[in-house]
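Of the protein chains in this complex, one is absent; all others appear in place.
Chain IDs A and B follow the sequence of writing; residue 1 opens each chain.
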Amino acid sequence: METLLAITIGCLVAAAVYLMLARDMLRFLFGLTLISNAVNLAIFASGRITVGGVPPLVPDGEKYPVGDVANALPQALILTAIVIGFGLFAFSLVLAMRAYSALGTLDTDAMRLSEADDEKGDAA
Amino acid sequence: MNSLILTTATRLIVAILLVFSVFMLLRGHNEPGGGFIGGLIGATGFVMYAIACGTAEARAALRAAPEQIAMVGLGVAALAGLASALFADPLFTGQWLFLGASEGEKGLPLSTVLVFDIGVYLVVMGGILTLVFALEEEI
């Protein structure tokens, strides 16, 4: 099962990197979302997969979890990583929109050129 | 989007989502849920409201500014962490009070851990709404 998951992660990473290498900011953001997903899955995989594993909950009347329990630690890490990844994504999106309204382009090459010209006028 | 059906339905759904989000927050210590999930659900409710009725109305319904909610949440979480200082424990050590506890019955648990989770809830909800409202107003 881990092998299958690893291949899926590999596909996600390859696609994310390919998108991030594009000069277009929007494609870059698509890549960013994909790579966050890939990393979360990788953390999940490194905590090992329990096939048919039950969630890490303590059943009523027990003191400890019973049976094949999924590893709780990576789950806690991923949970916060997802929320932070969302914060990062939203911030980048806002940045892209700001850049577009200020520079009129989402092409990172063109941005670099217009940045110098517009330094005084637009980027307040 | 001035669909009457959407607007009406959304009011109902937002109310349900808000109640549900608090439910998820409170049960989080023992069942799937918690501050992160609760905050996300609450935020989703207001995001839907903003889409259906506009951000201005969503802001009005929220009453407080979302960025203030986030900051208050951060403060609540920090206070919950600092509370352990009163009991000479290390930072962020959970403190528990079991109301009405008796033999074999734990009673109603109140804890700084719950307060901390409420802080998380507020930060997540406030933070996301700040972002989303700002983005939508940009359009």
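Assume a contact is a pair of C-beta atoms (placed from the backbone, for glycine too) under 8 Å apart; a residue touches a chain by one contact, two chains touch by 3 or more.
Operating definition for what follows: contacts and distances are computed from a predicted model.
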{"item": "Chain not present in the shown complex, as UniProt names it (candidates \"Peptide/nickel transport system permease protein\", \"2Fe-2S iron-sulfur cluster-binding protein\", \"C4-dicarboxylate ABC transporter\" or \"Na(+)/H(+) antiporter subunit A\")", "value": "\"Na(+)/H(+) antiporter subunit A\""}
{"item": "Where the unshown chain meets chain A, residue by residue", "value": "1-24, 26-30, 33-34, 37-38, 40-42, 44-60, 62-65, 69-73, 75-76, 78-80, 82-91, 93-98, 100-101, 106-109, 112, 124"}
{"item": "Contacts of chain B with the absent chain, listed as residue ranges", "value": "28-37, 40-41, 43-44, 47, 51, 54-56, 59, 66-67, 70-71, 73-74, 77-78, 81, 91-92, 94, 96, 106, 109, 111, 113, 116-117, 119-120, 123-124, 126-128, 130-132, 134-139"}
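What we mean here is this: only the chains that are shown with their structure count from here on.
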{"item": "Chain A-chain B separation of Cα centroids, rounded to whole Å", "value": "23"}
{"item": "Contact set on chain B toward chain A in their complex", "value": "30-32, 36, 40, 124, 127-128, 131-132, 134-135, 138"}
{"item": "Chain A to chain B touching residues, read off their complex", "value": "55, 57-58, 79-80, 83, 86-87, 90-91, 93-94, 97, 101"}
